[in-house]
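A single protein chain has been omitted from the complex, and every remaining protein chain is retained in its original position.
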Amino acid sequence: MNNRFVNLTKTFMKETFRNKLDIFFTMLFPVLFIIIFGNLFMLGGNGEEAWDIGIAGEYESDIEAYFSPHEMATYDSEVELQQALEDGAVDVGVHLREETATVYLLESFQSMGEGIFLQQFVENAIRKYAIDFEEEITTVEDQLVAAGDVEAFEIDYLVTGIMGLSLLSGGMFATIGVFGRYKKQGVIKRFMATPMKPWEFVVSASLTKVLLNFLSILVIVYLARFLYGVTLGFHWGIFLTIILTSSIGMMGFGVLVLLVFKKTDTALTGASILYVIMTFFSGVYFPVAFIPDQFQWVSRLLPVTYIIDVLRYGAGIETMSRAYFISLNLAFVAIGGVLLVFASKKFVSVEKQ
Amino acid sequence: MKVRSLTTAMIKDHFRTFEVIFWTVLFPTGLFILFTSIFSQVFTEGGVEPDLHYGVHYEESTYGLTDGIFRGVFHEMESAEGSDFTFREVDSREAGIELMRDEEIDALIEFPPGFSEINERIIGEDSEETGTLQLYHTSRSESLLARDIFHSVIDEANLQIVTQGQEIPMEFEQQTVTEEGEEDFRYENFIFPAMLLLSILTISFFDMPLGLLDYVERGVLKKINASPVKPRHYYIALMATQFAVLLLAMAVLYLTSTFYDVSARIYSLAFIAYLLFSSITALSFGLLLSAFIKKTATMAPVSNILFFITMFLSGLYFEVEVVPGFLRWYSVINPATHLVNGLRAILFENPIPTASFYIPVLWFAGSLGAFIINQKKVMQSE
Partner (left out) sequence: MEKVIEVKNLRKTYKEVKAVDGIDLEIREKQILAILGPNGAGKTTTVEMLEGLRKPTDGEIYYFGEQVKSVDQKIKERIGVQLQKTTFFENLKVKEIITAFGGLYEKRLPTDLLIEKFNLKEKRNDYMKNLSGGQVQRVALACAVVNDPDIVFLDEPTTGLDPQARRNMWDEIRRLKEEDKTVVLTTHYMEEAEELADYVYIIDHGKIIAMGTVDELIKSLDESSVVSFEIEQEDFDPETVFKEPVERINGKYEVRTEDVEKTLAKLFSYTREQDVLIADMNIRKPNLEDVFLNLTGRKLRE
């Protein structure tokens, strides 16, 4: 193999892996998200957790049966009940009088979404109690279906989402650094004065970033397994393919950002804005369905959405036709590759103008 | 005169730096608009109106009252105001599951054979028949939501069937409780203080320490030291500059808040006083960083790491209860947590927790102390 290429790759490896900021954002940042959001999602499970229902006032003991399968806790007064709610001892409180019931809900960021279900469940339970409701005429039995090859839980969707975002940031910021920052600092120019060929520079820099991305994904996968028992069934071949193609695709996206914003500092700012937008519109932390209708289409425009789709397919938790999977990967490589070639001609070349 | 001249120069320098204006002013405002647009609807009446699609499979056709009731339920869901629910019939379970996998439907409802035998019970006859619907769903968020909504609907339907539409002698009153008060929770009021604090933290973690180091490394401070300007003049000018940028950031946020119906208590003396207190104490963190870190190459990663960790572990975007136990200590010792709690307490008309005073004050004293002790080293003077 070309010694020059090998040496250049080694140089980039050292430079990249010693760059604290790069390492933090590529590897530790996703870890932070896994820990915080994983905890949040695990608290929610698949939405099958038991609620704690607090009750005070005038009622018979058989009311407890109507709250099943959730837990009931009794309180002597409305004040105590409210206190219990504020303290987080119960998820909802009911103060019952003869023909009126006051339902107390703690409205906070955490209880958003499930608040409405809590309220409806409790009100229906009390109605049933009021009429001595005996048995449901209709029941619903849930059947979890695997969207892909294996059954998955919300946490699996979160983890693959975080993997996608990590590939996005790893690729995008990498090229801005390599082509923007190094160009601005004159590092590229110095290398250009040697026999090094532009493709050697671009490929060795890209390979390093792909490796960093790969390591960050491994960290995410093993941390999720360690903390939350998440086991994503990746086939190694598909796994490596996705990381390689997505990294190239996102590096190409970074080149695009640099071309649009021209100056490195502005490109970094622009990339950060795009990263925040993609984080929120990718459906990783909350469903796209929650986003106002007029903005939902944004989600389908974002490259990260497709990366997450292929990751979920690769992990077996989502389904996708093989042809579509191959097309997406080819698209990442093709578009990213073309943009990287363009970048090498524009940034790693003799100045014409 | 010297201070004014120096401050004017520094303010011009700052306001002409795009990154300063973007991260301190525009970014928090943009986030406020984005978050409020997405999350505030959850807390409005009616809540989220998600776009959900159901498939319906009849293993055996329903008939009689069963048919009428359930078709009526589906029709009511579809035509409810603001609703985006759709129901479509599918030929088989497999076809329905395939549609679900392809994300064309979010959940599949299956009526098993003999389901309509509950007709007798519906009309009040002595029967113990129970009809069990099968609900197929995936673990996608939309599918889980569709499942939960359908459970609620069936629960409601059961009651309707049993009471045969008659009124149930029970009236309900809803009361929302937030922390210790009874103020209605509004997401705008939850996130607005966070965005104010985000502006402050941007200055204290980035602008101030990195700006200070930049001036040292570029020799600007040396130049100032060689002039009749005393160090205290420089610090006054520095703080005045940071406050000027912060004032702009807050003005923009306040202006934006008028379009989002944030509580008028943001104009109250208490809120503004506490905001000033937050600004002074939080800005001192920048001095703390400067006291110990002497190079931009070290400061940049440290600032970034601390900033992002603080952002996510201080209850800015979501309450600290979500933070896992083993990380909770950071939220507790971190003054940003208490500052945002203090601001929110005022907005929600709750008493300000004492920790929202003494913890930031402790940090302020510590930061200032460290800076004063290390001042000469910071300024790299002989």
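Things to note:
Think of it as A and B in the order they're written, each chain with its own count starting at 1.
In this text, a contact is a pair of C-beta atoms (placed from the backbone, for glycine too) under 8 Å apart; a residue touches a chain by one contact, two chains touch by 3 or more.
All values reported here derive from a predicted model rather than from experimental measurement.
The residue touching the chain not shown here, chosen from A:Ala193, A:Leu301 or A:Ala323, is A:Ala193. By the touch criterion stated above, the residues of chain A touching the omitted chain are 3-4, 6-8, 10-11, 14-15, 18-19, 185-187, 189-197, 350-353.
The rule is short, and it goes like this: only the chains that are shown with their structure count from here on.
Distance from the chain A centre to the chain B centre is 16 Å, each centre being the mean of its Cα atoms. Taken in their complex, chain B has these residues touching chain A: 18-19, 22-23, 27, 30-31, 34, 37-39, 41-43, 47-48, 50-52, 84, 97, 100-102, 108, 118, 121-122, 128-145, 147-148, 150-152, 154-159, 161-163, 168-180, 184-185, 187, 190, 300-301, 304-305, 308-309, 312-313, 317-319, 321-324, 327. Every residue of chain A that touches chain B in the complex is listed here, in rising order: 20-21, 24-25, 28-29, 32-33, 35-36, 39-40, 43, 46-47, 82, 85-86, 88, 93, 99-110, 112-113, 115-117, 119-121, 123-124, 126-128, 130-131, 133, 135-148, 151-154, 156-157, 265-266, 269, 273, 276-277, 280, 283, 286-293, 295-296, 317-319.
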